[in-house]
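With one protein chain withheld, the remaining protein chains of the complex are depicted in position.
Right after this comes chain A.
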Amino acid sequence: MRLLAVPYAVQRTLLAVVQLAVLSVLVFVLTSLLPGDAAELRFTETLTPEQVAGLRIELGLDRPAPERFVHWLGDVLTGDLGTSLISGGPVAGIVRHSIGATLVLTLATLAVVVPLAVALGIVMGTRENGRIDRAITSVTLALSAIPDFVIAVVLVAVFSLKLGWLPATWIGGDLLSSPALLILPIAVLFGRTVCLLSRQVRAGTVAALNAEYITQARRLGVPRRRLLLRHVLPNAAVPGVQELARTGDTLLGGVLVVEAIFAIPGFATALVDGVETRDIPTVQGLTLVLAVAALLINLAADLTCNRLVPRTALLR
């Protein structure tokens, strides 16, 4: 069975590479469709049309799009993400600069969400349709139904502006000296992700508990605790792990909103700035890094499931 996992991993990796190639073309085409270019938008009210034309030549924006794409791709393949049209600095620098805040935010959220969601999922699954199950379901469903920005605005209004307990934005603060900066953003992202994840763990738990091998194990007198930890949890975790990968994607969407509201100088902020100024190399570089991250997470999730319950791989 182990031997089979290797070609599966190779297969999955190849698929990821193809996905990446398609994605980079898509990003390029879509950003090209945006009205205006970097030369125009950079100094839209300060430069004369003639000066903008000169700037466009300087930035290489006068060359045809396919040529620019090939040029960019060539650079990326040699490990060079290119140069920002706006700041003139390397895109890799922008990536390095902005990735920290986003990474901290995402990992910290996961660190809170995952154990909680797994615990909640098991509690719900083992008490299927009981009072506790229904109560937790209602609360988490309600949380996930409220848009992020609404939760954010309410939390800021209450805990920052009214009570003054927590900082409302990251403006003028840094994480090392005030870790409290993380609390509200995590609370917002928590509401978004905890529901789906705990639902999946719950479903997995219910399915596992009803499986014949559990019934058999019970009949053999395996203690309940051991039953849950050794037999139910690994099976219940499979949909959970896959959901976790999707949670990563969801989180990235949520981070976009959260970074804007709390003025967090992270990836999403850099990406939005890049789009607004039509800084295509920056948008491409950031998207590429995000895409690689998403692909890696999904790849890891699939391979992990493959290890947890090998038969899922065989069935594919």
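The definition used in the following text is that contacts are C-beta pairs under 8 Å (C-beta built on N, C-alpha and C of every residue); 3 or more make two chains touch, one makes a residue touch a chain; residues count from 1.
By our rule, contacts and distances are computed from a predicted model.
J.: The chain dropped from view, which UniProt name applies: "Peptide/nickel transport system substrate-binding protein", "Aspartate carbamoyltransferase", "Acyl-CoA dehydrogenase" or "Diguanylate cyclase"?
T.: "Peptide/nickel transport system substrate-binding protein"
J.: So one chain is hidden, and I want to know which residue out of A:Val118, A:Ile136 or A:Val156 touches that hidden chain in the complete assembly.
T.: Once the missing chain is taken into account, the touching residue is A:Val156.
J.: For the full complex, which residue in A:Ser144, A:Thr169, A:Thr250 or A:Thr304 touches the chain that was left out?
T.: Answering carefully, the residue with contact to the hidden chain is A:Thr169.
J.: Among A:Asp62, A:Glu128 or A:Glu276, which residue is in contact with the omitted chain in the full complex?
T.: With A:Asp62, A:Glu128 or A:Glu276 as choices, the missing chain is touched by A:Glu276.
J.: Take the complete complex as the reference. Which residues in chain A touch the chain that isn't displayed?
T.: Residues 35-36, 40-49, 51, 54-55, 84, 86-87, 89, 94, 97, 156, 160-161, 164, 167-169, 171-173, 260-263, 265, 269-270, 272-274, 276-279, 282 of chain A touch the chain that is not shown.
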